[in-house]
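For this depiction, one protein chain was excluded, whereas all remaining protein chains were kept in their positions.
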């Protein structure tokens, strides 16, 4: 691959091997910068500002091409819906606790974003993989129900009963899923997306409902469906969720900063934890040379502790 | 303050002191959740999804009230404009390096966000403080030029010559500032914002221009102006910049993950660093007991190194 | 400054400007590496391993020179004493929560370390500054009491009543401070350190005791005293505290990983938070075009909520 070094850097060393090697090392296809010129994926930034929406910019940056305005609006629904679910999710409570420890808003936000890992932030990504497998199954068109049942069974055999994207500990019917589902149906009707991923998700819901109480799509699930319909790869799904949830993380860290506490722990200070380790004991003679063995220092001071 | 505990948590302990103390410890005015119900600042989430834009949601989450669609569009211009400035800013190169070290996309993004501190991410915030002080000066309405000059002088006396939000190492005229400035003028003409912050910024530009070559508003500066016009507090300015730049951080981390390298350092592996510390020496006798003093172990192997 | 590029990198580009500029950019005085050779501050690594202690290595790495074995032992007391104070400090609880979110041990530890900021990790650093100012006061030798009282008063006028390093919410007499204080007295007696910083700290204790109940040196305070006695700069004090507390962060994250929970929030799931924001309201007409104004979507479903 030949690296094309951007023109226009007045102080750059003339074209020696060092500069070329560095340029190749840091190559990128996202933003092209020269003095007085910034282009995103080939579009002058000033042609985008005030013209495209923020969700369209998210799409352009991550995928390289602009979406249609209709596609961008569909992406916007999941970005709007995912911003927050209260202060007790670890990402949010961590950001709030961090905000009281004498660090910047950026550090508090990073602390929250950092824990949106495979388990906390990855349900949508895993759901995208499951549903994507179903849609790509050659028998999906002819027999979605059977294909969905087979993939659910295989998924559970490999990963346990919990199915990412379906059901919620707290909500029976997640109002976000219902609303986004309705908007997605509209978009399918208008031919903006195919509806295959939604069909796969409904087939999974039917499989689950057949086994007892309803386990409907939750917010991770409907988000996965929308992103699949829009052609996003599963692994990028987590990135989009992070961009959405970062708004909540920012808002909670900010709210906590307004309150002005110092060193907020997970519970009020009058609570404590349960120590469950060994009772009082003395340091072995190998370390003490025998001088204190058998006589732990705090035994006399606090005789009724143990 | 009396904590109103949200209704509807079926498994909650009855109203004992523990539950009330916990509820008060984690109190929040952002999101109200009950089974099958999620409200953001009082608005049912399903009324917001598909109705308001993502920038409007950012505003609602951080400030508590919905903006008008016109205000949201103005906020959107700075969110769109700030997403990226190439892979060599520390926040971006760190995210790319992190992405090659065997961590998740969330961790790579957190590593980038974490460094958007006082220096790297704080110029907009500091510019908001400077311009806000100018606007709030009682003489601003009658003599903006003199007020701006006085505040610039005071700022420089306290903080050094560099004025956050003005001038750029690389761009003479930042295309983002020009475009956002034009859109802001339109909004002022329509009465959406007052124009006071822009007036203050132009007065500062005039002060700086009077002293030599033009030092125009850069992207941090015009963003500061827009956020001030829209009524955001300065300290929240950094949060909004982070939300915007997180898009670039996500896109760069993702692009790097597609490339598939392992443990990417800051420069290609054929480069090295300059060691400038002490030359070869031997561990003092106090540590060795004299056995190796004066005879560092690698002296013979590499006789011509030093 | 002329960069001396380390010899021995076989693939390096010949001495062109690019390589020299890179070498200078990444210059360091800590570790000198060439093929089959690693030297720390000039000492061959194989002369240090098995010869000096880990605390001595911490000293060498951060300060550039080896301590005496006696100095290293004194440093070791504060590294050993500071490792943990239970799971409810934010740095620890955050690491435990992170460990349940599907991230690596490194990410869980980073999340904890990240919040050891000005407030949570900075007390020792601030105490070092206060005590250092007292010791450097020209009247300290002749009248430590008066100098201490003046500095305490000045500190409180500038920063509020709380004096970093003195007193504890929980312990009246911190067993760590008592033990380290005794070991420090021994070291003073042996001429290993001067005792000036301890004298300053005792003078501050006397000032505080004169005003009511005893407010003795806590672990941050005695650590500050030891580090000052050993000649560490105040700002590095935080780094040493982080190295010590990282042990606890590692142990707690590891213990949590053994338990195997998923997405651990700050409190058990049967608890909730208090929502204190606006009650149910409808999205303004400017956003809805009037279609849903005045009729929030969840009003009928949940009539007795508000």
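Note that the chains take the letters A, B and C in the order they are written out, and that residue 1 is the start of every chain.
Criterion: contacts are C-beta pairs under 8 Å (C-beta built on N, C-alpha and C of every residue); 3 or more make two chains touch, one makes a residue touch a chain.
Note that this is a predicted model, so its numbers are computed, not measured.
Participant: Taking the full complex into account, find the residue in B:35, B:64 or B:266 that is in contact with the omitted chain.
Facilitator: B:266
Participant: Given that one chain is not shown, which residue among B:44, B:67 or B:86 touches it?
Facilitator: B:86
Participant: Just to verify: which one of A:58, A:81, A:144 or A:267 makes contact with the chain not shown?
Facilitator: A:267
Participant: Hey, which subunit C residues sit against the chain that's not shown?
Facilitator: So the residues of subunit C touching the unseen chain are 18, 21-22, 24-26, 28-31, 33, 35-38, 40, 44-46, 48-50, 52-55, 57-58, 61-62, 73, 76-77, 79-81, 83-88, 93, 104-107, 109-111, 113-118, 121-122, 170-176, 178-180, 183, 235-236, 238-240, 242-243, 246-248, 250-255, 257, 267-268, 270-271.
Participant: Contacts of subunit A with the missing chain: which residues?
Facilitator: 1, 3-9, 11-13, 18-19, 22-24, 26-34, 36-37, 39, 41-44, 46-48, 51-52, 56, 64, 66, 68-69, 102-104, 106-107, 114, 266-267, 269-284, 286-288, 292, 296-298, 301-302, 305
Participant: What is the set of subunit B residues that contact the non-displayed chain in the whole complex?
Facilitator: Where subunit B meets the chain not shown: residues 13, 16-19, 21-22, 86-91, 93-94, 97-98, 100-103, 107, 110-111, 114-122, 169, 175, 262-267, 269, 271-273, 297-298.
As a working rule, only the chains that are shown with their structure count from here on.
Participant: Please tell me whether the contact surfaces of subunit B and subunit C are same or different in residue numbering, using the over-half criterion.
Facilitator: Shared-number fraction above one half, so same.
Participant: Calculate how many whole Å lie between the centre of subunit A and the centre of subunit C, each centre taken as the average of the chain's C-alpha atoms.
Facilitator: Subunit A and subunit C have C-alpha centres separated by 29 Å.
Participant: How many Å are there between the centre of subunit A and the centre of subunit B, using C-alpha atoms for each centre?
Facilitator: From the centre of subunit A to the centre of subunit B is 19 Å.
Participant: Where the CA atoms of subunit B average out and where those of subunit C average out, how many Å apart are those spots?
Facilitator: Centres of subunit B and subunit C (C-alpha means) sit 24 Å apart.
Participant: Which subunit B residues sit where two or more other chains touch them?
Facilitator: Correct list: 18, 22, 24, 26, 28-31, 33, 36-37, 44, 46, 48, 52, 104, 106-107, 114, 267, 270-271.
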